[in-house]
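What you see is part of a larger complex, with each chain still in position.
Each chain carries a letter (A and B) given by its place in the written order, and its residues are counted from 1.
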Amino acid sequence: MKKFSSEIELRGHIIDSLILTKVFDGIMDHGGSFEVLDIQVGKKKKDESYAKLLVIGKNEKNLDRILNYAYRQGATSKTQSDVKLNAALKDMVMPDNFYSTTNNQTQIFLKNKWVDVENMMMDKCIVVKAKKATCIPIRQIKKGDKIVVGENGIKVIPPERPREGMNVFEFMGSSSSSERPTQHIAKKVAEDIRLTKKNGGKIVLVGGPAIIHTGASESVSTLIRHGYIDAVLAGNALAVHDIEYATLGTSLGMNVRDGTLAVRGHRNHMEAINTVFKAGSIEKMVKTKKLTRGIMYECVKKKIPFVLAGSLRDDGPLPDVITDVATAQKEYKRVLKGASMVIMVATMLHSIATGNMLPANVKVIVIDINQPTVTKLMDRGTWQALGIVSDAGAFLPMVAKEL
Amino acid sequence: MKKFSSEIELRGHIIDSLILTKVFDGIMDHGGSFEVLDIQVGKKKKDESYAKLLVIGKNEKNLDRILNYAYRQGATSKTQSDVKLNAALKDMVMPDNFYSTTNNQTQIFLKNKWVDVENMMMDKCIVVKAKKATCIPIRQIKKGDKIVVGENGIKVIPPERPREGMNVFEFMGSSSSSERPTQHIAKKVAEDIRLTKKNGGKIVLVGGPAIIHTGASESVSTLIRHGYIDAVLAGNALAVHDIEYATLGTSLGMNVRDGTLAVRGHRNHMEAINTVFKAGSIEKMVKTKKLTRGIMYECVKKKIPFVLAGSLRDDGPLPDVITDVATAQKEYKRVLKGASMVIMVATMLHSIATGNMLPANVKVIVIDINQPTVTKLMDRGTWQALGIVSDAGAFLPMVAKEL
């Protein structure tokens, strides 16, 4: 055995998912080399593959760095050592060299056992308490918390590329394009929604006000009424536009029915906000029959949770809006717990925010007419998203019709 | 009367259409001044307004320039002088100081009479032959042709802004936005198509290959079959994709039915091209029953003209394609003659080209998912277009369903 070398193993769909390639690549990028000691490639798509490599570094530090990289890709070592933990010296301060998480499923090697990290999110740290590992954001760190540092004893399980099955994710990879058969995609999305619900899955909708502008409000209301949506995450604008439309028929003063501008319609936006303040809350508006249709109405009627997060550009904002973004993040995260599918429509802010909170194995569908928006979400780490470059006002009615 | 001054008159919907404002503005921009001698504003929308102004220039040349500007906006003078004509000294060469046309209705003052210019297009010149004035492109000029020079004796009649009626153009002005009620717009476009046909109008479709990619082929085929489309202007790509889809079910190798990639599908594009070459032409393919569905098929069956203009990026191109762009322009122009509505879908090249050939009073609807494309068409002079930022694959089926 060479001086600065170590054996690592990789298991799973390491071929399809490009994991093996990434490991080969990474070793060389770090200036190391390797020998393939064993390789067995799964004969069928569902079979796992296996590889054993001897990794050789230029020196101990280099080998360490290479191994850390490999572990992040899902490699493991027989001579696995425990994860290292350092205490936080202050509230909201991570120890030096803290481990920064990805959104992939992660395990830490703790007292000779691989332990799952819970509440997985990207760009957070891992705190260990009573043999339990949890992913937490910096503002929730308390002095004395044991935080994972370095890269040892950490295993990242990258999601394996889906290969067979019936869902819309298959045929498009994770790329986005406006040059796709729209009606077919709408049908596939509808099938996926139906299948997810049939299997007891939870579907969360993240939406922007363009849903109302483009006339897709009825479609979304219908989806909620029929039980396809389990929670709605949005901002002030979606709710205000929805209520303006439900009570006055306009969206920012434009009659959604026929696209004309309403007389004195510029007031309607503020009028809608005032009506909610008068009632006290959206729920009270529904209870007092001041609000009798639309997305927010259906949420209240169906008793599904909705979270309205404040943003700097809000008018009002409505009494229901959580104006503190740190609190809103917590509420979003709470509602997202257990979600198996998230549908993001026409809102970059809420989509990226939600993407940041999701483990990589949650299905994400993002619909936007602006291709750079879709690309940006995926570049920001939510690479598993299926990007659909289409017009919400035309696409959502197609989906609704199929359900 | 002041030294360098002249009386001009304006008549028509000069208030609504901002013509009066532009004239006021232009006089001042050119350094002149004016007095309002008379102004009568139409009481009802259909009433015409009238204004008489005394325009004062700094000197004779300045006054001339101002008057020329005003005439272009539709002003007239009682002391109108004849248009000036110079002979072309060579084929394809305009005389110096030639008058460059707009796409607005134009008249020239010839032997004491206002004469309509025929075949109006933008950025061309006006040739006069036997008391007839015609707009022609530079390459059609023959040595000795009498060409209008200078700006005297020319009246431009700017289109008046539509105010009342039932068509889709009204409620949106000529701006474009993705934030519109899509379903409603689709309905309005359908109504407009129906009304145009009812009134005996001619509708021309200008389309790009995204119609096939996005799965809107059936919708367009249906529109043709039911007589809503009188001619199709396109390029090689639309025809090739259409025939690939009709014969092999794919568009650039992607199964349009379900979005998957066909085995060895990369060949299908070239296979479709080869099939047409084998048959000799698209029409022969239809006659020999090698082509039995799709947009090109419907054109042949319905005996409506289609023109396929060549472009530098063509594969093939098909035998039916006119590879000489100057010839293709003539064919486009010939087919556009008498059109009352032009629908442009997902092709910047053919849309701008067609826009260049259209007088400003032809209704233009442009549908594209990319907002800058829509904006660019309008910036390039086809300002009368109604821009719809939507997904062809979702929008066209909505229109077809309404018809």
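FYI, contacts are C-beta pairs under 8 Å (C-beta built on N, C-alpha and C of every residue); 3 or more make two chains touch, one makes a residue touch a chain.
Treat the numbers as computed from the prediction; the structure is a model and nothing was measured.
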Overall copies of the shared sequence [whole complex; 2 in view]: 4
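Quick note on the criterion: only the chains that are shown with their structure count from here on.
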Separation of chain A from chain B, taking each centre as the mean of its C-alpha atoms, in whole Å: 45
Of all residues in chain A, those that touch chain B in their complex: 171-172, 178-186, 188, 210, 213-216, 254, 256-261, 369-370, 389-395, 397-398
